[in-house]
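Here it is, the structure, as structure tokens.
With one protein chain withheld, the remaining protein chains of the complex are depicted in position.
Naming follows writing order (A and B), and every chain is counted from residue 1.
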Amino acid sequence: MRLVANMLDRARPLFEEGGRFNLLKPVFDAGDALFLSPLARTSVAPHVRDPLDVKRVMTTVIIAVIPCILASVYFFGLRMLAMFVVSYAVGLSIEVLSAIVRKEEINEGFFVTGALFPLILPPALPLWMVGVGVAFGVIVGKEIFGGTGRNVFNPALVGRVFLALAYPRAMSGAFVEPGSGPLGRVTQYAVDAVATATPLAAAKGGDFAPIPNLLIGNVTGSAGEVSSIAILLGGIFLVAVGIASWRTVFSMLGSFAILSAVMHGGSLEIVGWHMLAGGLLFGAFFMATDPVTSPMTNAGKWAYGIIIGVSAALIRNLTGYVEGVMFSILLGNIFAPVLDEAFIAASLRRLREQKA
Amino acid sequence: MNKKHSGYAILYAAVLGLVCALALTGVDRFTAERKAANAQAEEVRNVLGVLGVPFAAGASAAELLEVYESNVRDEERNGREFFVFDHPSAGELLATRFEGPGLWGPVEGFLCLRGDRETIYAVSFYRQEETPGLGGEISSDAFQDQFRGKKIATAAGAGIRVVADGADAPNEVDAIAGATMTSDKVQAMLNETIEEIVGANGRPARRGSHGG
Partner (left out) sequence: MADKSPVACVTCVSRGGVCDGKGIQTLKDGVWASNPISIQILGICSALAVTNRLENSLVMGVALIFVCVGSNLFVSLLRNVTPRRIRMIAEVAIIATFVIVFDQILKAYYWEMSKQLGPYVGLIITNCIVMGRAEAFALQNRPVVSMVDGLANGIGYAVVLAIIGFFRELAGTGGVAGFQILSLDWYVPNQLAVLAPGAFVALGFLIALFNWLSGANKEENEGSTP
């Protein structure tokens, strides 16, 4: 480690103000922070005494999403790895470029988006579309708002909506059958898989995929959303360590279940089926809980979850779309700041009245 | 007269209104003939298209109308309006209008049958608001041309089928990939019309024909 530290220290002047590579300072800082802890320390109070920083949050989310990544590779083949590579390569390049333009540090914010994005895509999507989608998501969904921490919308979902609207044919044709057999597709690159309807699309025609398949994940669908067990494994871990808010997850899934039950005449089997099918679980645990784009107040989280759950149930059951989670979460994102504002104002008013 | 007086305002409004109304009436008079011809030509072009009547690509409204009147007969058969054309190679052709709800809005089109009233000569969708690139493809030539030569009834009963898993029967066409809902709705509205026609022909039909 000392060797690396010496090398970095020797190179540092080149990147400082007036140095030859000043323009690339963000890249240097990123490398510095990756190996060592940065030199800059907070010197003014308040100091938060908690080991949780952005980097650690990101790492925890990545760990939580590993079961889904493994499941996606198992069911849809090694080509998934290529999708992750494209997602990271394009996304990080944009992150670096915008850090240079803004003369700010490179933020580790993209690490989670880069992993989540391929998981919400149809598994046989052309790789260039993965790249275009992530570029749109990061630029329009994040960078133009000021970068990590300032975005209104979840960048991965912005990228996915872009692809769904821009290339509807390629998107709906890229849902392929999962591998069968004990090895799945882990030994294949899987480009010749047969395109087929997702369980939710088939259900509109009255053809319901068996629930055990939805649990295990050997159904077609977006790469990381098929295996409910893998999602729950990572998702519950994320809630348990306190990074994903249980309030958001619970209110979103709960309101979805209640409204679905009403719309399906109280049939618990269909409600259960709908909970496991499509992107609902993945969206609830990994997308809606994004701390940047969801409310910060507890009451806001409840309301936010309900907005998402209710609109997801409405879109799924009453419109031409077979899946509504993606749109619902983006809709929730719009309301998040307003909800915070409203609930903070309300509690301030209460406090003032108590004093008076 | 005092500008602030109400009488002045009323007079002003009346004069302005009169002038505007006169201007609009003049323009309407001036353009009425062409507008009517355009609307009719639009209709005529759709009918000529599905019947396969040849007409020049840049034909004016008047020319289209002339082609229509010298080739197409407007007949009512069993309470249904048909446009009839004696095609030089395909024989007598009968076109009728159909409509129904699509996924996002109303869909309208023409169904054109050959003289045997069993074989489809052509299908066209001239009005639709389906998803561009998916359901919107119903008005593409690729989708519409599939219907040519298909049978509107088989031994199993009347009706065509828009299927996702590869059309092989004489009454099947391929659905648009990714647009299951639009494909289903198109199938439903076509079959409703087919049943009315088949029923009107005196064949067994599940539904009674309107008026006939």
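Annotations
Convention: a contact is a pair of C-beta atoms (placed from the backbone, for glycine too) under 8 Å apart; a residue touches a chain by one contact, two chains touch by 3 or more.
Everything numeric here is computed off the predicted structure, so don't read it as measured data.
Interface note for the absent chain: among A:Leu23, A:Ile63, A:Leu78 or A:Leu165, the touching residue is A:Leu165.
Within the complete assembly, B:Cys20 is the residue of B:Cys20, B:Ala169 or B:Ala188 that touches the hidden chain. Take chain B: the residues that touch the chain left off the picture are 3-4, 8-9, 12-13, 16-17, 20, 23-24, 27-28, 30-31, 34-35, 38, 41-42, 61, 132-133. On the side of chain A, the interface with the absent chain consists of residues 140, 144, 162, 165-168, 170, using the contact rule stated above.
One rule holds for everything that comes next: only the chains that are shown with their structure count from here on.
One finds 46 Å separating the Cα centroids of chain A and chain B.
Of all residues in chain A, only 167-169, 171-173, 195, 197, 201, 204-205, 320 touch chain B in the complex they form.
Within the complex formed with chain A, the chain B residues making contact are 103-104, 131, 133-134, 164, 177-178, 180-181, 184.
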